[in-house]
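Of the protein chains in this complex, all but one are displayed in their positions.
Which chain is which? They are A and B, in the order written, and residues in each are numbered from 1.
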Amino acid sequence: QSNVTVYGVVDATVESVQAKGGNAADIERRTRVTSNSSLIGFRGTEDLGNGLKALFQVESGFNADGSGTSTLATRDTFVGLTGGFGTVQLGKLTTFMRQAGAKVDFNPAATGIGFQAATYGTIGGIKTGVDERINNAVMYTSPNFSGFAAQLAYSAGENKLDRTAPAEDVNANAYQLAAAYENGPLYVSAGYALSKDPSAAANPGNGNFAGTFGLGGNASDKLKTARVAAKYTFPTNTSISALWDQTKYEADLSIASTEAKRTAWMVGAEQKFAGNQAVYLQYSRSQKIKEEVCVDGIGCADLDGKTQFAQWTLGYTYSLSKRTMVKAYYTRINNQRESNVDFYLSSIGGVRADQDPTGFGLGLRHTF
Amino acid sequence: QSNVTVYGVVDATVESVQAKGGNAADIERRTRVTSNSSLIGFRGTEDLGNGLKALFQVESGFNADGSGTSTLATRDTFVGLTGGFGTVQLGKLTTFMRQAGAKVDFNPAATGIGFQAATYGTIGGIKTGVDERINNAVMYTSPNFSGFAAQLAYSAGENKLDRTAPAEDVNANAYQLAAAYENGPLYVSAGYALSKDPSAAANPGNGNFAGTFGLGGNASDKLKTARVAAKYTFPTNTSISALWDQTKYEADLSIASTEAKRTAWMVGAEQKFAGNQAVYLQYSRSQKIKEEVCVDGIGCADLDGKTQFAQWTLGYTYSLSKRTMVKAYYTRINNQRESNVDFYLSSIGGVRADQDPTGFGLGLRHTF
Partner (left out) sequence: QSNVTVYGVVDATVESVQAKGGNAADIERRTRVTSNSSLIGFRGTEDLGNGLKALFQVESGFNADGSGTSTLATRDTFVGLTGGFGTVQLGKLTTFMRQAGAKVDFNPAATGIGFQAATYGTIGGIKTGVDERINNAVMYTSPNFSGFAAQLAYSAGENKLDRTAPAEDVNANAYQLAAAYENGPLYVSAGYALSKDPSAAANPGNGNFAGTFGLGGNASDKLKTARVAAKYTFPTNTSISALWDQTKYEADLSIASTEAKRTAWMVGAEQKFAGNQAVYLQYSRSQKIKEEVCVDGIGCADLDGKTQFAQWTLGYTYSLSKRTMVKAYYTRINNQRESNVDFYLSSIGGVRADQDPTGFGLGLRHTF
């Protein structure tokens, strides 16, 4: 029987949210008590000799507020080996590309309604999956060379059954190739993700692209994301960060094809002060979705609408200790006329085009 | 990484239950193996200095018998701060008023079919929620003054969307204000609970009052409970306890209104003997529900029926140690002609008017 570490986080906030604007009926202000990525985990390592180690982790998210149903192993859960050759893991995993979103975000642990993946982790609100853990994963991470590491991740789609006539092999596998450098004050990463048949049920992190972008039903479609992120901390305890993400959805049926592309970016800054406090401000923006639909023998049409939107978050943290923090934040999504995007985490629900979700909150975060 | 305490209870009994009487077909006697509020939890505190402490707890109930689906954080789960000012907690919480029901109940840990909240925690079998944990909760408990403490609890309804036409703001928030005194042999508590729109989905502990008491659909209805409880232990190891609960459901639509009120009470006594044994007997009664329906311009009508019912429980416990106990019990609900109330916990299911659920059981309770 080995050494198991029990660890976790309970993060809960009292929030006031609303969504107004546009022509639809307002979503009136209401008070919520929200659990923000609360989790409990069990992990450990075993030294196998010759520099080789076995790794395991079982991590489960839970709603600290009693809402919904919380189940086991919903967060990073794996078995793996690490040694001179690098690290191999099997399970449900966070990749470098997902990590990049968290690295540049100044919300504690990149959680809550202020987390801004709504812009760079979706196409018009449909999640690309890059900011989600990948299921059925095998991941190789290189050894760390003075802060630099490369990573190759594979997620098995597991549903290679023909689903429509005429018979067609679908194979909703996903791949990510990324590199990250982290040393002292500097963090930089770059990565590329390819998701085949991203609307297949086996990719729960992904949304229904096939239904949204012109070609319904099953298609040999693809989702491609390139992402670059960086963060730098100055000796003044000032940190700045930026992220750029370009995602393209492509579908090609025998008689028609469609492509939807959007570019998103984020910038942020945080100032620590008085030893245990910090303020941060971050802004991100999803540019207009460039959508083109082509029908064989007829031609192509652009379907671009006013689909831009942006989000900004202002936050403050007060650390009572290394493990316990009081936090406060305000965030707002500005949707343009044809955008109805909601918060990425703890969404309000029912947001309609041109409505702007806003919220502020105050709460406690404890890490154990 | 901090100190986490893993704790829990496995409580399982072999039971024989039935429900007979009235004109409906009997529910024949059957044997069950029942898990009684088995749980596993993780909790800890962190000393923040200056008398301030951070608190956390993650507690999950589970069915030790393999029945149903057991998920995480289904019991008291919270993050909080405690200090000279008192205690503030956010999460899913047990209030003083819920605690009152457990304090006066002599069933070990107030669990099993012998637990009598069927009378004082329901209106005619529809749960009022007072004997359930509250979700989306913020709770303040005063410092303890020689055994006395006061408490204010708030539960966010989180569903302030218009749901029916004509548009109406619903806001299923709930509030509780209570005080408790516990010092040496004496425990006394009193509290008042107000639940707005108690039939809303956001209040899972509450039943469908709107559908039962004359006015269906969405209503600006309210549920109000006053509860007093006390317990006293004599030097002879004899304990006596009592609880009184009055609950009123009110709904007021533009053309009609309804009100349903019931009073319930319980008395109990326990005698400890031989160092590690105890016998207890408790009786509780829900008086007739006084229901009045008024239609504007027409008048009011009383809809009182023979809705009284009572429950009594006789129990015996034999402690093998401080943590392990053998227990046995018999309980019976006497339903009047228009009452079809089932056990509050581990119900039989399908009980019809005038049928009397009875059950006896024998089992083991282990606390770790």
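As a convention for this text, contacts are C-beta pairs under 8 Å (C-beta built on N, C-alpha and C of every residue); 3 or more make two chains touch, one makes a residue touch a chain.
This one's a predicted model, so the numbers in the text were calculated from it and none came from an experiment.
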item: Option from A:D26, A:E46 or A:D304 whose C-beta touches the chain left out; value: A:E46
item: Candidate in contact with the missing chain, chosen from A:G8, A:G22, A:G80 or A:G101; value: A:G80
item: Where the missing chain touches chain A, by residue; value: 1-2, 4, 6, 42, 44, 46, 48, 52, 54, 56-58, 71-74, 77-81, 90-92, 133-138, 156-162, 167, 169, 171, 173
item: Hidden partner interface residues of chain B, rising order; value: 5-8, 10-14, 25, 27-33, 35, 38, 40, 60, 62-67, 69-72, 320-321, 323-324, 350, 363-366, 368
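Going forward, only the chains that are shown with their structure count from here on.
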item: Length of the line joining the C-alpha centres of chain A and chain B, rounded to whole Å; value: 40
